[in-house]
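Of the protein chains in this complex, one is absent; all others appear in place.
Chain naming follows the written order as A and B, and within any one chain the residues start at number 1.
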Amino acid sequence: MEQKEALFNYLLRLADNAAILGHKLSEWCGHGPELEEDIAIINTALDLLGHARSLYTYAGEVEGKGRTEDDLAFLRIEREYKNALITELPNGHYGDTIARQYLFDQFNYLLFTELEKSSDETIAAIAAKAIKEIRYHLRRSIEWTLRLGDGTEESHNRIQESFDNIWAYTGDLFVEDVSDEEIIAAGIGPDLKALQPIWREKVKATLAEATLTIPEDGWMHSGSKEGRHTEHMGHILSELQYMQRAYPGCEW
Amino acid sequence: MERKDWPLWEVFVRSKAGLSHKHSGSLHAPDAEMAISNARDVYTRRNEGVSIWVVESKHIHSTLETDSESMFDPNEDKIYRHPTFYDIPDEVGHM
Partner (left out) sequence: MSETDLQTIFDRKIENEVKIEPKDWMPDAYRKNVLRQMAQHAHSEVVGMLPEGNWITRAPSMRRKVALLAKIQDEAGHGLYLYSAAETLGTDRERLVLDLLEGKAKYSSIFNYPALTWADIGAVGWLVDGAAIVNQIMLQKTSYGPYSRAMIRICKEESFHQRQGYEILLTLCRGTEEQKAMAQDALNRFWWPSLMMFGPSDKDSPHSAQSMAWKVKRMGNDDLRQKFIDQTVKQADFLGLTIPDPDLKWNEEKGQYDWGQIDWEEFYNVIKGNGPCNKERLAARQAAYDNGAWVREAATAYANKRAQRRDKDAA
């Protein structure tokens, strides 16, 4: 695989993660447990959509076919989206959203900390800006994990169940393929396999502080890097792409 | 005492280094950490601040309107506390 192609793939993965998780979080707008939470969760959604925009724009440049951020965000078929499966899971109740968010934020934080050192200057610059926001996302999702885990009996049971249910989607975050090998060899991005044990330790510590049990590492779903998604993805895209598909080629 | 709804907090934001914190508004939060976090999201979305104070509203004590005559009016005529009370010849220059 050519390095350019690997880089394009890699950027799409990063961008799709941010775009799809931002999309899911934006669904909370107007429905959060308290007004302050609505505002906070939209902030995270806006940060993620911002990351997605920079990454799509750069991906378009790398590809060199003149595709814009919107072409990439809205006009691919499902199998061409490379976001991790965990990002497309339903919002569920607030505990489900917090568990999904914490597990992803912890991953994203470790990943972007490494990307700040990327040999690709554009990625390094995007990461340097994004990491400040991601650090804050992580702080908030830890705070909420603690509150729901060590709050009431009901909240404890609920979020424990959320972590148990989502756990099987975390393995997908660390799967590597040929693009990753290129990326690691070129010093563009980190070895995800090396991040996994660090991630696990951090998660274990947070869950312990939250009086929660880290789920057993059983069978894990995978497939996002080949564009093999959950059934949820198609519904996300049918909303996301509705306008662009219904009115092709328009300016908005 | 156990209360279920989140208490009210007052938020003070330092808009830039060197200035004092100024009251921005209020919000609800379960505790100080979340109050600070919420204050960041609610009151500094447009770069309004570099530092945040929060204090639970119930801890703020204030003067009463009914006391204001005795509290504040007596200082109206203490003009000797102001520099313009003193006559210094112009020749002395700025002082």
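By our rule, contacts are C-beta pairs under 8 Å (C-beta built on N, C-alpha and C of every residue); 3 or more make two chains touch, one makes a residue touch a chain.
Since the model is a prediction, treat every value here as computed from it, not as a measurement.
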| item | value |
| --- | --- |
| Chain not shown: contacting residue from A:52, A:84 or A:142 | A:52 |
| Residue among A:13, A:147 or A:225 that touches the chain left out of view | A:147 |
| Hidden partner interface residues of chain A, rising order | 23, 26-27, 29-39, 42-43, 45-46, 49-50, 52-53, 56, 69-70, 73-74, 93-95, 146-148, 150-152, 154-155, 158, 236, 239-240, 242-244, 247, 250-252 |
| Residues in chain B touching the chain absent from view | 2-6, 8, 25-28, 30-31, 34, 42, 45-46, 62, 64-66 |
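Following the convention adopted for this analysis, only the chains that are shown with their structure count from here on.
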| item | value |
| --- | --- |
| Rounded Å distance, chain A centre to chain B centre (Cα mean) | 41 |
| Chain B residues touching chain A - in the complex, by the definition given at the top | 6, 27-30, 33-34, 37-38, 40-42, 45 |
| Of chain A, residues touching chain B in the complex | 34-36, 39-40, 43, 136, 139-140, 143, 147 |
